[in-house]
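Take this structure first; my questions come after.
With one protein chain removed, the remaining protein chains of the complex are shown where they sit.
All chains are identified by letter, namely A, B and C, in their written order; residue positions are counted from 1 within each chain.
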């Protein structure tokens, strides 16, 4: 089983990313269940605005990311929080994934069917529930299944300020919740691999 | 397999409900797949505001609804749209369902795990995607799994006006989409019944 | 100048309400600026589901609340957070306020024009930004103006648990922010009283 995590921090590598740190908790738990994991920091790649899977102009790196999504059984969408919303970087990836709606296998089954999606959100401020809701809706629109409690988040409580996930001691709930998310992602991905959703009724 | 649909129209029976009409499309498709279906119009019942499964004061009819939810494999949440948001009636039911978070079976598996949730939205005006996102997030928080494309909606296009789902001819897309939702709900409910999510990791 | 605050806690009086405690901070600051304030706990009143200003059946107390809204220059919507969303109690009030869209004065100016709206959110968990966004959209749809930074909130950081606003020491940011909100509500209400929005262009 394969998992792909897309980290939508605004900060390019090698800057430290809270979102990446919490995503790693989920990926570590997936690896303990023998899932092969890859993590991509989206902002390190040139992704053109648009809604197709094919390259848009020179230098557009989306096609390689599209292939990674197609190859994955589990996709984890990870975003920081700005104004209580997911970042522009995750929105750009979701816009490109809009094209998956029309891509099917030979039997007519949409390519995202029988894949599962999970979510990670960090922020200095409030907004995780809404980020999860927005990303989840886009993912199950495309054809992913969203398992029970397949998310985790961390924020620092009310008001603006430094995002201190990387230095705070108070991350136990976020980590436990992330490990439970990994468990449910594997369970539902497995259930769908044994009994997949078939093509839509004609 | 059993399905329960909760219709959150503001209009008590026997007033006609667009939301109910589109929900029936989903339920009819579920019945064709041998699912035993029940539809409840929430506003016909006295549901006290609160966050517990037990009765709150005299006359609170929630406990009977709670039992129906526990008995169902598939729960369809159906709401009209007001200001682009789900109705107060569906919000009241979701608040009471908050208590499900802490209810588990003997093995420690939350009671909503291995149930699936689908969504129906109608409105005179725009808002369905957001209604679906909000209801879905609440349902997978509680422990339901949300299958690929397990929703349908109808609205009349831009601007306020009469909600004419019951009289318009242009409902083909909403009905086809509703039948596809039923297909996916049954497929994922079946997959989870064969290979259920187990208790969270300790 | 008059302000009306609608507290949408699920808890009837005399139970303590965090939402009410933070709302009082805003009202106290309004009173310091000579605004006459009233606070209503909505759940203490019988409000029928629906979308009209007139009474729906026997016992519906909405008409009295409608009169209070019409008489106010400033309306503060205050809600607890459930699943990252506003409560069913505030949704019910907003549905009834939908009728304000069609109510105008003799010059054809919608009755909510030249009133301003502010927002208070508390919760054990994350969701305030989204609650504010949803309530604000409904209010400016109806015709209220939403001043700069006319809100405050408090939550306890990541994860479920007890809502401890009433006992925690860490409310300074929420209180300072609430006083700034009161300042801006008065400033914009005053600006609109001197130079009101006129009737829509024909």
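Side notes on the structure shown:
Convention: a contact is a pair of C-beta atoms (placed from the backbone, for glycine too) under 8 Å apart; a residue touches a chain by one contact, two chains touch by 3 or more.
Note that the structure is predicted; figures quoted are calculated from it, not measured.
Residue-wise, the contact with the chain that is not shown comes from B:154, picked out of B:62, B:113, B:140 or B:154.
Mapped onto subunit B, contacts with the missing chain fall at residues 83-85, 125-130, 133, 153-159, 170, 173-174, 177. Listed by residue number, the positions of subunit A touching the unshown chain are 10, 43, 49-51, 82-89, 91-92, 94-95, 98, 101, 134, 137-138, 141, 160. Not every partner is drawn; the one left out touches subunit C at residues 29, 110, 112-114, 129, 132-134, 136-137, 140-141, 143-150, 179-180, 183-184, 187-188, 190-192, 194-198, 200-201.
Please note the rule applied: only the chains that are shown with their structure count from here on.
Taking the mean of each chain's C-alpha atoms, the chain closest to the overall C-alpha centroid is B.
For subunit C, the chain whose average C-alpha position is most distant is A.
Each chain gets a centre from the mean of its Cα atoms; for subunit A and subunit B, those two points are 25 Å apart.
The residues of subunit B that reach two or more other chains are 134, 137, 141, listed in rising order.
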